[in-house]
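Have a look at this one.
One chain of protein is taken out of this complex; the other chains stay put.
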Amino acid sequence: MISLRLPGVLAASLLAVSLPLYAAETAPDAAAAMQRSFEAKKQAGMDRLQQDEVQALCTRYTTATLPAEAASSIQQASLATVKPPSDGQYLGDYKAGEQIAQTGTGLQSSDDPAKPNGGNCYACHQLAASELAYGTLGPSLQHYGKLRGQSPEMLALAWRKLYNAQADVPCSNMPRFGHQKILTEQQLKDLMAFLFDPASPVNQ
Amino acid sequence: MNTPRATRRALLVGSLLLLAGAAQAETSTQDAIAEYREMFGDDNPAELWQSRGEALWHTARGPKQANLTACDLGLGPGVIEGAYAQLPRWFDDTQQVQDLETRLVSCVTTLQGIPREEFLKVKFGDGEKKSELEALTAYVVAASRGKPIALPMQHPAEQAAYALGKAAFSYRAGPHDFACATCHGDAGKRIRLQELPQLTTAAGAREAYTYWPAYRISQGELRTMEWRLQDCFRQQRLPQLKFGSEVAIGLTMFLAKNAEGGTLAAPGIKR
Amino acid sequence: MSDPMRIRAAVKGEKVEVKILMSHVMETGQRKDAEGAVVPAHYITKVTASCNGRDVLSADWGPSVSKNPYLSFRFKGGAKGDKLKVTWTDTAGDSRSDEVSIG
Partner (left out) sequence: MMLARRRFLQRLGHTGLAALTITSGLLPRVVRAADTRPAFAAEAIADALKALGIANPTKSDAIRFKAPDIAENGAAVPVEVESTLPGTREILLLVEKNPHVMSASFSFPDGTDAYVATRVKVAESSLIHAVVKTDAGAFYTDRLVKVTLGGCGG
């Protein structure tokens, strides 16, 4: 079972950059009411309701603007969690990447934990022109690689966006696919190829 | 070495061109989907649940061999017309804020003596396994069609439920850091081709709340608000929302209050 | 015991317009239920309709007719008060008939 609270790793990285003390205080005992109102179901355990420091802070500032100090500490803490590809290769197989972008399942109580998680990118983004069923919660990523080229900066930026988007945008709605272990390193590489490979449908 | 201005300008021009093309495809897709929805006319299979619910309401059952015509949904015993438009609300007899579904459970257990677990054995129907709760809910909800939502909201417990709902709405948790607000916090957004009402505004809340409960085409089942909330949390990768829990009723109170003034048109028909 | 159909039959000009909603699972035999077990095929195979005993429609259905089926058709020679009877039969051998008087 993926232990998502990762007390060890997260606390260590956040301690390196001490978050302001008010981070933990979420709205009026909502956390306690949440505990009383849910029950574990298959892989969706009750631990998932425990907010980490970033989630608690972002909850508190859902509508209010995030104070600059909190924003920069989240950004630094998130940046510290980003691990570049272990072999230094950013791009995998774009066909595998497309499957990940199309697959919406993964980590739900109704999903088979043995199956690889999907990235569900099409839920929020436009990618290949050929796919009409795309979402608009995130910006269009059409022609992502064609427009940006494959400079080291562009690859590193895109990798950060996938691994832990809050390294660039504190309290971003984009899930932290790498840091929260939703996608494996190989899956992230395949998505990078889907974004950058000139042959990928995203760049047609 | 920051991105040279030329590349940044190219990015801008490129994405503007794309937006124009995307916008064109987008409106025609939404047109086509609106047309698809219109083709169902007013032949909504939810009516099959309504007639089953009506039969259940009037049939004497359970150890006490009683029907539900004495059930008080807030407007007096047996009054169903307009009752759903004023729920959730505080009930003195149960000393709780209840939504329609938990109130129906109270009536079934007290008036008919049917144990709660037995009545809720099939909470959400699945093909042959039919839910009495969904049928009764469809019947009562239909009796509020055309009525404006108007919550009493005087009792402190009702205000507390609203505050909890509001807090739960933006509670980010789980592997994906999702909260309801992640998808329902902004206007004009959609997941795939599924438009997302902004539930924090009157217009957005009305657009959603006035059509629930609804017949879900994708499942061929009439689904209630309790199902809608627990299924949303499932997709947020969170554990199971308990039926009739504080957060379920708090969120329903939050949505109903935001939608206040909207005219009920449920049961609706949805994807 | 299956649930009654919702049948609307009304005179429109010199024809009777019929709109029916049937309560049926129309299982294809491909679907898995919440616990992951395959739900066996179970769907309506035959529908007939008659007006005061005169056949006005018959249909043969497969599993790809949608769940809780909808059916609409029109016929001449029916009048207000006539009896429209609709019958379905399914793969499990179950059958159901419902009758309404034309409005």
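For reference, chains read A, B and C in written order, and residue numbers begin at 1 within each chain.
The rule is short, and it goes like this: a contact is a pair of C-beta atoms (placed from the backbone, for glycine too) under 8 Å apart; a residue touches a chain by one contact, two chains touch by 3 or more.
What you see is a predicted model, and the numbers here were worked out from it, not measured in a lab.
Q: Can you say which of A:Gln35, A:Gln76, A:Ser110 or A:Thr184 touches the chain missing from this structure?
A: A:Ser110
Q: For the chain left off this view, which of C:Leu71, C:Val86 or C:Ile102 is in contact with it?
A: Of these options, the touching residue for the absent chain is C:Leu71.
Q: On subunit C, where is the contact patch with the chain that was removed from view?
A: Against the left-out chain, subunit C lists 15, 28-32, 41, 45, 55-67, 69-77.
Q: Can you list, in ascending order, the subunit B residues touching the missing chain?
A: Subunit B touches the missing chain through residues 25, 28-29, 31-33, 35-37, 39-40, 183, 191-194, 217-220, 234-235, 271.
Definition applied: only the chains that are shown with their structure count from here on.
Q: Nearest chain to the global Cα centroid?
A: The chain sitting closest to the overall C-alpha centre is B.
Q: Counting C-beta pairs in contact, which comes out ahead: A-B or B-C?
A: It is A-B, judged by the count of C-beta pairs in contact.
Q: Scan subunit B for residues touching two or more other chains and write them down.
A: If we look for residues of subunit B contacting two or more partner chains, we find none.
Q: What parts of subunit A, by residue number, touch at least two of the other chains?
A: None at all.
Q: Provide the residue numbers of subunit B that touch subunit C in the complex, in ascending order.
A: So the residues of subunit B in touch with subunit C come to 43, 45, 47-48, 51-52, 126-129, 220.
Q: Quick one: which bits of subunit B touch subunit A in the complex? Just the residue numbers, please.
A: 1, 3, 7, 10-11, 14-15, 18-19, 21-22, 25, 29, 163-164, 166-168, 170-179, 181-183, 185-186, 188-194, 196, 200, 233-235, 237-242, 245-248, 250
Q: Going by the contact rule set out above, which residues of subunit A touch subunit B in the complex?
A: Spelled out, the residues of subunit A in touch with subunit B are 2, 4, 26-28, 30-31, 33-34, 36-41, 44-46, 48-51, 54-55, 58-59, 62-63, 107-110, 122-124, 126, 129, 132-137, 140, 142-143, 146-149, 153, 173, 175-176, 180-182.
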